[in-house]
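Excluded from the complex is one protein chain; the other protein chains are retained at their positions.
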Amino acid sequence: MAEKLRIGMLGGGRIGKLHATNIQNLVQDAEVVILADPFMNEAMEEFAKGIGIPKCSKDPADVFNSPDVDAVFICSSTDTHADFIIQAANAGKDIFCEKPIHTDVKKINEALAAVEKAGVKLQVGFVRRFDANHKAVHDAAASGKLGKRYVVKITSRDPEGPPMSYVAVSGGIFVDMMIHDIDMARYLADSDIVEVSTFGACLTDPHFADYDDVDTAIVMLKFANGAIGVIDNCRTAPYGYDQRVEIHCEKGCVRDDNVINNTAQVLTGDTVESAKPTWFFLERYNDAFVTEVNDFVNAVRNNTEVPAGGKDGLESVRVAIACKKSLLEGRPVKLEEIEK
Amino acid sequence: MAEKLRIGMLGGGRIGKLHATNIQNLVQDAEVVILADPFMNEAMEEFAKGIGIPKCSKDPADVFNSPDVDAVFICSSTDTHADFIIQAANAGKDIFCEKPIHTDVKKINEALAAVEKAGVKLQVGFVRRFDANHKAVHDAAASGKLGKRYVVKITSRDPEGPPMSYVAVSGGIFVDMMIHDIDMARYLADSDIVEVSTFGACLTDPHFADYDDVDTAIVMLKFANGAIGVIDNCRTAPYGYDQRVEIHCEKGCVRDDNVINNTAQVLTGDTVESAKPTWFFLERYNDAFVTEVNDFVNAVRNNTEVPAGGKDGLESVRVAIACKKSLLEGRPVKLEEIEK
Amino acid sequence: MAEKLRIGMLGGGRIGKLHATNIQNLVQDAEVVILADPFMNEAMEEFAKGIGIPKCSKDPADVFNSPDVDAVFICSSTDTHADFIIQAANAGKDIFCEKPIHTDVKKINEALAAVEKAGVKLQVGFVRRFDANHKAVHDAAASGKLGKRYVVKITSRDPEGPPMSYVAVSGGIFVDMMIHDIDMARYLADSDIVEVSTFGACLTDPHFADYDDVDTAIVMLKFANGAIGVIDNCRTAPYGYDQRVEIHCEKGCVRDDNVINNTAQVLTGDTVESAKPTWFFLERYNDAFVTEVNDFVNAVRNNTEVPAGGKDGLESVRVAIACKKSLLEGRPVKLEEIEK
Partner (left out) sequence: MAEKLRIGMLGGGRIGKLHATNIQNLVQDAEVVILADPFMNEAMEEFAKGIGIPKCSKDPADVFNSPDVDAVFICSSTDTHADFIIQAANAGKDIFCEKPIHTDVKKINEALAAVEKAGVKLQVGFVRRFDANHKAVHDAAASGKLGKRYVVKITSRDPEGPPMSYVAVSGGIFVDMMIHDIDMARYLADSDIVEVSTFGACLTDPHFADYDDVDTAIVMLKFANGAIGVIDNCRTAPYGYDQRVEIHCEKGCVRDDNVINNTAQVLTGDTVESAKPTWFFLERYNDAFVTEVNDFVNAVRNNTEVPAGGKDGLESVRVAIACKKSLLEGRPVKLEEIEK
């Protein structure tokens, strides 16, 4: 292995650029050696050059075939994730893949099989696990000092809803948005989810219904370890990105709160004002994106377990599918009903 | 009407003593003129004398028949509430009744019919509506400045679970404990509940199951106005009485937090410590109990609407029944399935 | 001693009424048996009757001479405090006296001498020591777990400035307002003050200067135990009563914050709003007034030390005199310069 982990970046969109910039500037033990994107153009090449990526390509094969690439970052569109995982695994590259692996369980299983056969690492981009706040909540419960977990609660609201054009192809709120919270719930409960029940509504825009989708959803969860939980999602929250988690346990409770823009408080005869939460995931999970990659790089270099692996990628999708089924059929859905 | 509203107190147990003491010491426009309890004894008479109640009796009829009594406080055991309401109404007394009116919808309807026929006031003791914190949340949404309500969330945890002897006769977590949160949900949403779905578990003590009961429950709610909501309850929370509510709306979100014992914070090299939430309802809702009675007294004296009336008493019980049905049958339950 | 401590109340103004009402309604082991005020009138008699005080008088001697009075509350105008203490002591009554004992050190010493000779209790009304928040700060440092005290900090701001007619006779900001903070500083530092230095300014109203007074003052303190401290006062704070204390120590820091009207927080696209601090001392120190009296009653009944005694009353006045001297002379002033 070269001194730094040499990364081939697949996808030069928003998330690919984010990871590439972080790796070049803030991740000490890795460097991006090639950026591949079928829509490679002058602007993207400029970007790559600006952050010191030596090579660009329109052809993903240039990443898989290069002996100079140790690991692959799959930041392309969701429908390509599973196939790229298979190709990367077959080429013997370690893999970081943005979530979700796929929306089809069969395809996920194919990808995981390729990974297992090749014996490479696969980390799925559940960035929230690396947020200092959520991690502190997780760690307090995981330490055991709070005893048995009883209830896991997660609130997650985006500041602004997506355009309907996006909603049409998003796969719906569960696989598109709540999947992060589903993974968080599994992470916080330290347990698989075995049953869900969903209530949802179109409150911000009736057109969500055109796609069998909702903009506001609450999902109750039963975990394999006996705990229960609830996630509430909303596509809009004009005050910013609302991201809070809580675990109520036998001997106590641990919860976090939003990160706010500053700690100043203005007190007048009229009111007391303080700063709003950070606006969206780029602000809130800014540091978490770097930690996530550092942890992947360390897991590869030290041959240790990745912090969010293939099974996490698979289960989060299965639960999201169950949530939608529960919404559409108006009844609780057991995970055993969903294809494994 | 005499200068002060003259109150006949039915029941000299914990809650009766609480109201009587508040009225004598902290409610300016009312006075307790008689305390009646079938278990009247020397200690109870001492108590009454100590706070200046001039008369005691073993016979509730002494309250209903007295021309010196303007209004009746029903603080006796739950099974007597409905009958006492009927007797008080027939005697033309205004009525403050502790929750629940009854656990049987038929009996509640009989009581409400008597109240309506007599044209007297009936306020049900949903004390949390009078808590300054929850009220501020309610008022922010009710002001309209936050736009349409989307999601109502309520967390309610008791510090310590009840003894099994109490669980056996409590009617279960929904009618005994969650009923307060159900009323709070209706109050915050400003809407009736039309459907519920319940997940529950016995996590603190497996013996709850002996009574078809749970110690931990999450209930999702659909409101008539389109909003959705969720309540989570737990019988134990060793850090104190956990009482938080939240309304997420079109233009913003409003939420409150627990009341803590003091604002001091101790920062050391090891940790940052602050005070725990107040221990239980007597501390947390101390002021609310006084406000509740003041509001009842004012409603009677000024002939205005009581802030929590018979319909609120009825609906909260119907929803509690639906919650339990959902738990036992493992499916969402519509309120139209429950006797009206 | 009778079953309850029988109290003679001197003074039926705002603070006398406050204490009398608290004693009658909220202090179990005491009762007011007589209210004396030279300006006794029908309204004051009505008030007394309303809260169950059996006797009223225009003559303070009726309090001192009554064998039915165990203890005296001196809530009359400041200039009468010292003389009433002497008369009460000579009559063998235990004494609760509002602050300050007097603005003249000689008179204070006379009063303390009478108290000592008579062997009665004297508690001075430094109510803030009984505030749950400040007390928690005190107790954290007093526990010893934070090690040596380094710095004591106190912020104290009134919501609204007094009228100039009051300023004219108030004795100035130090003896009128900061005296509470001076006592708090001594309480938190657990040490006498040995030197002060003052900066002051007339910022809210230039007319304070007409009385050699200021509306805004900062005073640095040196304590006998080596710690240093600072108090800042302002006559106006339109957001409410600002009362915060802090002790920075060898092993950590402890500080409290204002008590706010409720815990609700409203988050919108524009701002995040929360409730204001309580408006003034009646709201903020409401519970402390009751605790203070309970502690006095207990000290008398159990013959234990009062929590704020004659020396505290004397020293706070001496320090206030030193603060003003420092302001007027533009230099630090040692307490040894002030008459003992």
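Worth a mention:
Letters are used for the chains, namely A, B and C, taken in the order the chains are written, and counting of residues starts over at 1 for each.
Just so it is clear, contacts are C-beta pairs under 8 Å (C-beta built on N, C-alpha and C of every residue); 3 or more make two chains touch, one makes a residue touch a chain.
No experiment lies behind these values; they were computed from the predicted model shown.
Set against the missing chain, the residues C:Asp70, C:Asp213 or C:Asp242 yield one that touches it, C:Asp242.
Screening B:Ser57, B:Thr80 or B:Ser274 for touch with the missing chain picks out B:Ser274.
Contact with the chain not shown here comes from a single listed residue; of C:Ile15, C:Val105, C:Ala132 or C:Ala201, that residue is C:Ala201.
From the options C:Ala227, C:Val272 or C:Ile321, the residue with contact to the unseen chain in the full assembly is C:Ala227. Looking at B:Pro238, B:Gly309 or B:Gly330, the residue that reaches the missing chain in the full complex is B:Pro238. With the whole complex as reference, residues 24-26, 52, 132-133, 135-137, 140, 145-146, 251-259, 261-269, 275 of subunit A touch the missing chain.
Residues of subunit B in contact with the chain left out of this view: 238-240, 260, 267-269, 271-277. Those residues of subunit C that touch the chain absent from the view are 148, 150-151, 153, 155, 157, 195, 197, 199-201, 203-204, 216, 218, 220-222, 226-230, 232, 234, 236-239, 242, 248, 250-253, 330-332.
The working rule: only the chains that are shown with their structure count from here on.
Sorting all chain pairs by how many C-beta pairs they have in contact places A-B at the top.
Once the centre of each chain is set as its mean CA position, subunit A and subunit B turn out to be 42 Å apart.
One simple way to say how far apart two chains are is to compare their mean CA positions; for subunit A and subunit C this gives 57 Å. Of all residues in subunit B, those that touch two or more other chains are 251-253.
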